[in-house]
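Input: one structure, supplied below.
A protein chain is absent from this complex, but the other protein chains hold their places.
Each chain gets a letter, A and B, in the order it is written, and its residues are counted from 1.
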Amino acid sequence: MAENKALSFLESLKKTATTQKSYGESTEDYPPAMDAALCPNCGAGRAKQDGLTHCAYCGHRFLDVNLDDGIYLKKEDNSPHV
Amino acid sequence: MDKDYLEPIHGISLQDYAAMAKRMVQGVDETLIFEAMGIDRAIWDELNTLWPQRMAEDPSFQVSVLYSQYFSEESHPKLDGIRADVSSEGAANLERIKTDRYFFEELAGARNAAYEYGLDGAQWILDNFGINLADFQSVSMRYGEENQRIGTEAMLAYLHYQDEKKEEYAERFAAERGGNVADDVEF
Partner (left out) sequence: MFNRSGIGKAEERAWREELREIETRWFAFLEKLETKMEELCSAALPELRALRRDPESYRVYDKMLSGVSGQLDNIRKKAFDTHDEKIICTWYRFKETVKMTDSLYDTGYAFRQKCTDRHNEFEEIHLGWHELLQGTRKENLEEAYERILKIFNDAKGKFTCKQCGAPIPLEKMYVISVHLACPACSTQNTFDPGSDVRGLSFIARDLAEKRVAHLYEAYQNGGRTPELYRNYARARCDELNRMLPDFKEHHERRYLIETQGEDNG
C-alpha cells in the first residue's frame, strides 16, 4: 500500500509532464540545413567579394547594420559601396 | 575594460539585444524581429553568443544588471510595432500584477509550486493567467528593484505572503496527484 503511493505519484507526474505543453515548445527541433538568401529585388545571390550588407547588382539593403569583427562575421563582410 | 563590454556588437547595443530577446521570449516570430532590426539569423546567433559571453566575463556584473533593466523596459524605438498576441484577460492580469504587488506575489508563489509538482510553471502561468514569461520576468525585475528601496522588513513581508500562497497552491497541485507521497506518515 505504502509503495503504491510513490508509484502512483510518479505515474501521475509522468502523465502531466508528458501532456502539459512546455513554454516555448512551438520552436520545433530541426536538422542542419544550408540556404542562400537571394535579393528580393533582383533575384541575384550575394557573392563573397561583394559583402553581405547590400546587393551588388541593385543596391538592395540586405542588412541595416554595420558588421564588426565578431565570431565568423568580419568587418570585411560589409559591402564595399555603401 | 568596462566600456568595452558595453560596446555594441554588429551595431546592436545591449539595449537592442535585451529588447529583441524579450520579444522572442514573449513568443513573437523571430523573423519579424530580425526584419525590424535589419539583421539576419547569422547576426542574431553571434549576438546571442557574444552578449551572454560578455555577461559571464564581466567581473562587475554591470552587463547583466543593465541587461535585466533593459529587458524590463516596454518600449524600443524599432520594435514597438511588433507585439506578442495577448488575450484580453492576459492583458488585464498583466496590468494587475504591475500595480498590485500582492497579486504578483501570489502568482510567483503559484508558479514555484507548479514547478515543484512537475509542471512547467511559466506555461502554467500563461495557460491560467495569460501572462507570458517575458512580461512576468519584467515585472519581477521591477519589484526586485523596488525591494532595494522599501527596506528589508517590507520585502520579507512580501516574501512571506508569497510563501503562504505557494503553500495554498501546493495543496491544490498535491490533491491533483492524489496527495503527497508521505502524507500518510504520521508522527
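Note that in this section a contact is a pair of C-beta atoms (placed from the backbone, for glycine too) under 8 Å apart; a residue touches a chain by one contact, two chains touch by 3 or more.
Bear in mind the structure is a predicted one, so any value in this text is a computation, not a measurement.
Screening B:7, B:57, B:100 or B:127 for touch with the missing chain picks out B:57. In the full complex, chain B contacts the hidden chain through residues 40-42, 45-46, 48-49, 53, 56-57, 59, 115-120, 180-182, 185-187. Listed by residue number, the positions of chain A touching the unshown chain are 2-3, 5-7, 9-10, 13-14, 16-18, 20, 22, 25, 27-38, 45-49, 52, 71-73, 77.
The working rule: only the chains that are shown with their structure count from here on.
Centre to centre, using the average C-alpha position, chain A and chain B are separated by 22 Å. Remark: chain A residues 2, 5-6, 8-9, 12-13, 16-17, 20-24, 26, 37, 61-68, 70-73 touch chain B in the complex. Looking at the complex, you find that chain B touches chain A at residues 8-12, 25, 27, 37-40, 42-43, 46, 49-50, 117-120, 122-124, 126-127, 133, 176-181, 183-184.
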